[in-house]
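A single protein chain has been omitted; all remaining protein chains appear in their positions.
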Amino acid sequence: MDRETQLKLLKDMLLARAFEERAAEEYTKGNIAGFLHLYPGEEAVAVGVLNAAGPSDYVVSTYREHVHAMLRGISPDQVMAELFGKKDGCSHGMGGSMHLFDRQKRFMGGYGIVGETFPVATGIAYSIAMKQQPEAVICFFGDGAVNQGTFHESLNMAALWGLPVLFVCENNHYQIGTEIHRHSAVAEVYKRACGYRIPARRIDGMNVLEVYEATGQALQQIYAGTGPQLLEFETYRFRGHSMADPGSYRPKVEVEAFKDQEDPVAIAIRETLPCYPSADEISAAGPDVINKLCSQMDNLGHLDNRQLEALRSEVAQIVDDAVAFALASPEPTLEDAQAYLDCNRQQEVLI
Amino acid sequence: MAEEMFYWQALNRALYQQMEADDSVFLLGEDVGLYGGSYRVSEGLYARFGEWRVRDTPISEGSFTGLGVGAALLGSRPVVEIMTINFALLALDAIINMATKIPFMSGGQFPMPLVVRTPGGVAKQLAAQHSQRLEQTLMNVPGLRIAVPATPQDAWWQLNQAIRSDEPIIVLEHELLYFSKGEVDTQVEAPPMHRARVHRQGADLTIVTYSRMLQVSLQAAEQLSAQGIEATVIDLRSLRPIDWDSCVQSIEQTHRLLVVEEDSSFAGAGAEIIAGLSERCFYLLDEPPKRLAARELPIAYNGTLEAMSIPRPADIVAAATDLCQTKDAI
Partner (left out) sequence: MKQPITMPALSDTMETGHLHQWLKQPGDAIKKGQAIAEVESDKAVMEIEAFADGYLQGPLAATDADYKIGETIAWLSDTATDTENNEAIPPASEPQTARPQTAPSTETKTAEAAPLLPTVNAAAASQHKSSPYARGLARDLGISLEHIAPSADGIIHGKQVLAAALAPPQPDLKAGPPYRYKLLTPMHRAVADNMSATLQTPTFRVSSLLDLQPLQEYAKANGFSLSLLLARACALAIKKHPLFNAAYTDAGLALRDRVDVSIAVDVPGGLLTPVLRDMAQKPLADLSADWQKLKQKIARRRLQPEDYQGATFYLSNLGTFPAVSRFDAIVPLGACAILALGAAQKNQAEATLSCDHRVVYGAEAGRFFSTLQNIIKQPEGLTDV
């Protein structure tokens, strides 16, 4: 892989981390409310998958989708503004953290009801297939979602009709507080695809380079019209399920085992404490998945400390700007809300 | 005897009491076990009763609610927790097509001691998919009983009664009520499960409400009192059946009716309440009855819009004042 791509992946991960940690901070300040599901720890998945994706592919995601949205080209400004519930947010303040949408960018939404992404993605794929376009849909979901009926129903239809969907499981081993062995009879998600004759692989989701490669390969086949595929990425979330969740059901050793051993992030991120580490602590610590990529690049002579620091301050600036943008953006009005509800009303006589 | 506790604690105590008393009572739902429930309602029960009686489920609402139906056919007493009512949409087949219909379709052969507990309503900026109440959907299912406890005391009484009942019952809770506090007397005898409760007596108008809107209505009633309007506030405590008599008795005194609900009004609970009362006491009404409900919009994430979307005390005060305009005029 060329250096430019590696640098891009690194920068994306750094931005993802910085953005999410800042979101946590803004949540504690009261600028963001509701359910806020954060992505630290899992960055390699979205960054690897979506860097491998083509610009015309569609993306359907869950409520843990800020990073996915930004990777599809929605600006951090618009994402942050949406988290703030402001009019300049990508959903104009109606959706919030769990419901980012951008039709132009083919970001088909964050969905809050577990299991909704499957049929929506399958339907988008159906439409693509009817038009015979060389495009694909990337459907993200968690390990907990595979026990929803829609998973099975959608996989069956996608396989039956050869639809261009890439099902991407972000297996972080938890469905809120329930560990995968306690929620799934078969804990290897990729094996479930066999029942539907769907090619599937399990990949280390902490290694962005592997994620990138695997996704690229799968998508090439899907574009060629071979039907759906499933990729399971094993990963881990460092924080609680959402801001409201202390994550205390997970043994601390488990949390730490997932972090890069020589990396002091294990000290910095103490999920069991109700208050999260400050942005300073985290940036001082330097992160795991990110650290992994750094050392990989270092080995190749692709990165030095000076460059890393430059990248860090660049993303910090982007995040600062996003918060400033969000703060300055106006609130939507009731009239706006009504107009969004009626957005599809044509000049029909209704009564 | 009375003890101050949170609403969730009252529910927790009721579960504990029923599980202690009867081995056939068991809980199931997402994160009810090890985690203790998203709103702590089942805290401590997994440790006490073990995994067969407190079952953590996969995210499979349709099937684990249906599983509850199946277990109830054999006389077990499942208490299904659906994390929030928004996910109950996935379990409607089990609730509507199975729970109420199997006892009927079999010609009365089966008990259905199924309790489905779930919180609904607008909480704090959870956005449209997580801010619904579906009482209208559930209310027009014959055979389904719906309790809507608004206070810790009612939560204690009604959950106990629901578990003891052989009929399918939805206990519709509210995210914002779990951490409200109130006196709970666990010894005093419970009133009938579906009887309404009059929280405040006033001669000028009757406010009929339920669930969290009780608190909002009581606040409004205090403000109204300061401006010379005395409201009776009735908490229905149940949406099916509805205690019509208590409402009619109050309207006999006040002749004015205001219904406050958190769900949207179109074909909603308030529509049923007003239709039912118009049929029963049309000739007692001195003003057209009024409904205050959520706007006809999905709930926006934006906090300001969210707050404007459901009735606030000021809205109730304004509506009541309007209703009482002719109260002193001769």
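First chain written, first letter: the chains are A and B, and each begins at residue 1.
One rule holds for everything that comes next: contacts are C-beta pairs under 8 Å (C-beta built on N, C-alpha and C of every residue); 3 or more make two chains touch, one makes a residue touch a chain.
Bear in mind that the values here come from a model prediction, so they are computed numbers and not experimental data.
Using the touch definition given at the top, which of the shown chains does the missing chain touch?
B
Who touches the missing chain here, B:Asp22, B:Glu43, B:Glu230 or B:Asp286?
Counting the whole complex, the residue in contact with the absent chain is B:Asp286.
Name every residue on chain B in touch with the hidden partner chain.
Residues in contact with the chain left out: 255, 282-287, 325-327, 329-330.
By our rule, only the chains that are shown with their structure count from here on.
What does chain B use to touch chain A in their complex?
30-31, 34-35, 38, 56-63, 86-87, 89-90, 124-130, 295, 297-298, 300-305, 308
In the complex formed with chain B, which residues of chain A make contact?
Interface residues on the chain A side: 33-35, 82, 85-86, 91, 93-99, 111-115, 144-145, 147-149, 175-178, 182-184, 249, 331-334, 337-338, 341.
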